[in-house]
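Handing you this structure, nothing more for now.
Note that one protein chain of the assembly has been removed; the remaining protein chains are unaltered in position.
The first chain written gets the first letter, and so on, giving A, B, C, D and E; residue counts start at 1 in each chain.
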Amino acid sequence: METTDKSALQKGRDYAAKNLTPNLEEILGERYDDLVPGMSESLIEWAYGRHYCRDGLDPKTRQLCTVAALTVLGGQTAPQLKINIEHALKSGANKQEISETIWQMAVYGGLPAAINGLNAAKEVFASHEAQ
Amino acid sequence: METTDKSALQKGRDYAAKNLTPNLEEILGERYDDLVPGMSESLIEWAYGRHYCRDGLDPKTRQLCTVAALTVLGGQTAPQLKINIEHALKSGANKQEISETIWQMAVYGGLPAAINGLNAAKEVFASHEAQ
Amino acid sequence: METTDKSALQKGRDYAAKNLTPNLEEILGERYDDLVPGMSESLIEWAYGRHYCRDGLDPKTRQLCTVAALTVLGGQTAPQLKINIEHALKSGANKQEISETIWQMAVYGGLPAAINGLNAAKEVFASHEAQ
Amino acid sequence: METTDKSALQKGRDYAAKNLTPNLEEILGERYDDLVPGMSESLIEWAYGRHYCRDGLDPKTRQLCTVAALTVLGGQTAPQLKINIEHALKSGANKQEISETIWQMAVYGGLPAAINGLNAAKEVFASHEAQ
Amino acid sequence: METTDKSALQKGRDYAAKNLTPNLEEILGERYDDLVPGMSESLIEWAYGRHYCRDGLDPKTRQLCTVAALTVLGGQTAPQLKINIEHALKSGANKQEISETIWQMAVYGGLPAAINGLNAAKEVFASHEAQ
Partner (left out) sequence: METTDKSALQKGRDYAAKNLTPNLEEILGERYDDLVPGMSESLIEWAYGRHYCRDGLDPKTRQLCTVAALTVLGGQTAPQLKINIEHALKSGANKQEISETIWQMAVYGGLPAAINGLNAAKEVFASHEAQ
């Protein structure tokens, strides 16, 4: 019998492997676990096992909401915004949906946040076209 | 022949009347136009004529993205968050979708923002049940 | 011979007494010095002795810039925003200049911040008219 | 044999029971689990099982750091700030240490954030004295 | 007969051409209209047609208020802060007025925001001296 906890981490791992980047936990672990033991496992459990894989909202809408939030949180979250624009593409959102989400944030977070968000999107889209 | 501009304000009025609150501009005007002449018209044009009625993203997803953004912007936007939870319901989102959107923001904006967002949602949902 | 420091606190006291509220340090002291010894003196020195009384920008423009900043910092600074709207009036700004400053912040801090700012201004202006 | 995950939730429950409020998960569950199933469990696991009970930093310093963070995040986190001032007292911090932590934040988050933080502390301390 | 809307966009274009950068809309359009059709027009209408060209506050004070707001919004708005320092110079503010505005923000947004703002100003001023 599986405990609730166990499935939180396991569900997170399954979600990331299926929807995002198979080796996401490994990448995080190599970068951060030396400094903060268990950081990679904890992040996968919390973000993907405890949030993204929940019922009630599809992955694509979840990712667009994340893009919206990271846009209004400001340009300082640019690295995370870019990663989540990638994740939004992987979750089935197209470029227009992502751009529209970001631009709408001008209403709530102001023009600078929206413009910085569009700049991040342009970078991600350009790197895809260059491939 | 209509100019692009003209349709921005008109489209905003049409969008608000159809999807949100028919007399939104009037409510805003009574409250703010004395202090800031033209504020109500300008808000309708910008928020609804220049953003929500754009192609490429449906009103319901737009509203969920707005709920996400207002959640991470923090508890100080509680009045606007409540209004946009109402607008999300009017745009076809159900309570679960709204609650999931808010709770997911714990990952990006931290637990306090998500908890304040859930409190706002509880208030809106309770006022609906009381009707 | 006065030291530079000495004049920082003294200048702050003189500025507050002349331009704002004669007993500002006393009000702050009664409220906070028990918890944080010297808080009132330190605030007067820093805010008014080290900033507002500097050369190069007039008190009225300084206060409008403060109103702008507190508006975009969000509704959580509403108490300080109201105090600084009072200070802006005392520094010679009129209601229109204050309202225009706040509304313009919609461009940079988003609509919710600007609307919360206008609400704060309406409260301050109403309390003046009630006198 | 316990899995890592299982202990994350269990450690969080043990930490909260020992250091904070024995029925914290229950209180959260009654308030939020209807809206967001599993929210209380998830919060205990993440905040207390994955963070506070970690090695390398004592609970008291952790709580003072949290008070610092909630202070600069602004007055909108006042409810959470008050709860964490309570938790800081329970973790062995005295009123002076808490007040000093908050006031220092004036340097980094500005005076309004620090003053709102002191107001929150005054409320918590007053409720203790009233008991 | 001109509609109100029409003049909002037209006024914005006239304001930008006269006070800021004649080809601002074109620059924005080349950069963003492919991603977000109509973005450049919409920005000019909202920021300049609906805000800066309003009565009741002169362009120079408006720009100083914008510099204040972008300073407290944090270093992530550095690109926009630099552009608006340029616009403040074009609107008649001198270097001292701009520096004083930024430094005063240490009181409200904290020292890091003010220091990042001064760094942005130094870059803009240096690029002028290099010309």
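As a convention for this text, a contact is a pair of C-beta atoms (placed from the backbone, for glycine too) under 8 Å apart; a residue touches a chain by one contact, two chains touch by 3 or more.
Since this is a predicted model, take the numbers as computed values, not measurements.
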Chains in view touching the one left out: A, B, C, D, E
Touching the absent chain when the full complex is considered, from D:L20, D:V36, D:V72 or D:A121: D:V72
Where the missing chain touches subunit A, by residue: 32, 35-36, 39, 43, 46-47, 70, 73-80
Residue numbers in subunit E that touch the chain omitted from display: 74-76, 78, 95, 99-100, 103, 110-113, 115-116, 118, 121-122, 125
Residues of subunit B in contact with the chain not shown: 72, 106-113
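Methods note: only the chains that are shown with their structure count from here on.
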Chain separated most widely from subunit A, comparing mean CA positions: C
Cα-superposition angle relating the copies subunit D and subunit A, to nearest 5°: 180
Subunit A and subunit E, separation of their C-alpha mean positions in angstrom: 31
Residues of subunit B touching at least two other chains: 46-47, 70, 73-78, 80, 99-100, 103
